[in-house]
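Heads up, one of the protein chains got dropped from this complex, but the rest are sitting where they should.
Moving on, here comes chain A:
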Amino acid sequence: MPKHYRPAGKKKEGNVAKYVTRSQAVKLLQVSLVTFRRLCILKGVFPREPKKKVKGNHHTYYHLKDILFVKHDPLLEKFREMRTYEKKLKKAQAKRNKDLYERLRTRKPTYTLDRLILERYPKFVDALRDLDDCLSMVHLFAALPALERENIEVKRIHNCRKLSHEWQAYIARTHKLRKVFISVKGIYYQAEVDGQKITWLTPHALQQVLPDDVDYSVMLTFLEFYETLLAFTNFKLYHSINVKYPPILDPQLEALAEELYALSRYLDANTRSSRASGSDQVEGQENEKQHDESDLRLAQLQHQLPHNEPGALMHLVEDAAGEDEDDEDTKDCKNLFKDMKFFLGREVPRESLLFVIPAFGGIVSWEGDGAPYREADQSITHQIVDRPTQGHIFLSREYIQPQWIYDCVNARVILPTEGYLVGRVPPPHLSPFVNNEAEGYMPEYAETIKRLQAAARNEVLPMPGTGQEDLEDPQRLLVEGIIDRTEAKEATEKKRKMETLKEQYHDELKMEIEGATYSSMINRNTESNAASGEAREESVPDLEQTAEDGANMAKIVMSRKKRRLLEAIEIGKKRKQANVDLLKERKKKNEAGQTSKAK
């Protein structure tokens, strides 16, 4: 009997039974490959890797359960229906049956994706967790040109634009934006909603090219899902701040392509109304509409009024009321550009700044129709310009480059504006997503910012007494039952962080005093490392050798698997170090070049 003999009629087991290849799956579902792809995208079904690839390495494997999951979806039937509908339509057209054709056209089968969304994301948090790709895609399509050839319709582009503006308006209104980074690829934003960090990329506001080697049908299927997801998410978010969704916008502003501003005003107006009247969602439809409109006007007025007017006061009161809901971080963000009034120049990329500045508590206007205030307004504190020279200069305000805003936002500190003045090359723009310590290389400007941050913290935010106590001994408090365990953990964490920071700072100070070069420090480090090893008391001159020997000897006794793993780790470390070294070397060269030039 052969080794792998299986009696006839016995069920298959293991990987053969659990996994099917893609073509098998398509056959099983009795759909075309295109439809299968659509279904997979919409249902969120992805291939899974079997332990043993029964059919060979070059196949894609799906779990049978996944396929059955797709099979039981009503969407499958709906797609079949659509297919037959297409056929009917085509037939009617080919037979010149105009009557039937017209009748059929009004009966196009439609489908909705809300059930799918709920199925894929049973909780709202799940949806937020997966929102990154969704936002990036919607923002990308909002910037793309419509293309008839590739079925990219104008309607969808507009929808994308609308959705992205709605999202941005919500983020700006609730001050949930955390980080912004201008890269060559576009602008990265990071917001924190319900504890989820959501990062998305918006392309630069320029004409995008549509390459030919891209299958747009796949992208459009994704977009279809993402549009629905984002709309529902927006609904939920708007709902959470008591604003009606979809928002009704001022048509005048909409015509001027200032949807974002219109939206933010709408949000302002709505939240205020809802707050003022409590939870009065029971109002009649007509009333509400009127109310909205009047509020819109009110908001418009308020924006034009100076700050000491009662409207502004009311605003402040509301803010104060709202503040108790916000956490520490949001408060920080909210107050970053407080009491600052910005004006954007014509050449500045407006959309991004109109989003970022209000998100951090600033007031912003621009050149053009529908702007809240004019350039001549005396209360403007900062004017953002992106040109080599500025003609007319108001002495009461500072003229800065847009990068200042982003750097301030990332540092959470109002940075000195010297470096960012008109006509200067601004200091390097650093990514806020990089952990410089972990990376092992700290760019110069990052250090400057860090010092400024520390300074700002010491001056502006002296620790209140109770807070200090909290930090001092969380354990004791825990015992006393004043704070719960998680808080204690957080506190200890904070304390440790602060201590390490302090230590590092001291170290750096010391280093500076000593004027020691980096290499010597490295030596010292290795020395100390070696000293901490077992061969501490032997003061053999060839320390490096002994250290290496120690490592070698440990390796000898390891199993092969572990040894390989260790070697891999070491290689990774080495590569990282090489990168850092390269940066340092380049920096040194640059500096040398600069000094030589200066001479």
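One rule holds in what follows: a residue touches a chain if its C-beta (ideal position, glycine included) is under 8 Å from a C-beta of that chain, and two chains touch if they have at least 3 such contacts; residues count from 1.
Methods note: contacts and distances are computed from a predicted model.
Enquirer: According to UniProt, what is the chain that's been left out of this complex called? Choose from "Ribosome biogenesis protein BOP1 homolog", "Trafficking protein particle complex subunit", "serine C-palmitoyltransferase" or "Ribosomal protein S2".
Expert: When "Ribosome biogenesis protein BOP1 homolog", "Trafficking protein particle complex subunit", "serine C-palmitoyltransferase" or "Ribosomal protein S2" are compared with UniProt, the left-out chain turns out to be "Ribosome biogenesis protein BOP1 homolog".
Enquirer: Among A:V154, A:M553, A:A578 or A:A592, which residue is in touch with the absent chain?
Expert: Answer from the full complex: A:M553 touches the omitted chain.
Enquirer: Looking at the full complex, which residue from A:M82, A:I182 or A:A456 touches the chain that isn't shown here?
Expert: Of the candidates A:M82, A:I182 or A:A456, A:I182 is in touch with the missing chain.
Enquirer: Touching the hidden chain in the complete assembly: which of A:I117, A:I171 or A:L336 does that?
Expert: Checking the options A:I117, A:I171 or A:L336, the one contacting the hidden chain is A:I117.
Enquirer: Which of A:A8, A:V209 or A:A376 touches the chain that is not shown?
Expert: A:V209
Enquirer: Kindly note down the residues of chain A that lie in touch with the hidden chain.
Expert: With respect to the unshown chain, the touching residues of chain A are 37, 40-41, 44, 46-49, 60-61, 63, 65-66, 69, 112, 114, 117-124, 127, 129-130, 132-133, 136-137, 140, 144, 181-186, 188, 199, 203-204, 206-211, 213-215, 218-219, 222, 231-232, 234-236, 239, 245-246, 347-349, 386, 401-403, 425-426, 428-431, 433-434, 439, 443-445, 534, 545, 549, 552-558, 560, 562-563, 565-566, 569-570, 583-584, 586-587, 589-590.
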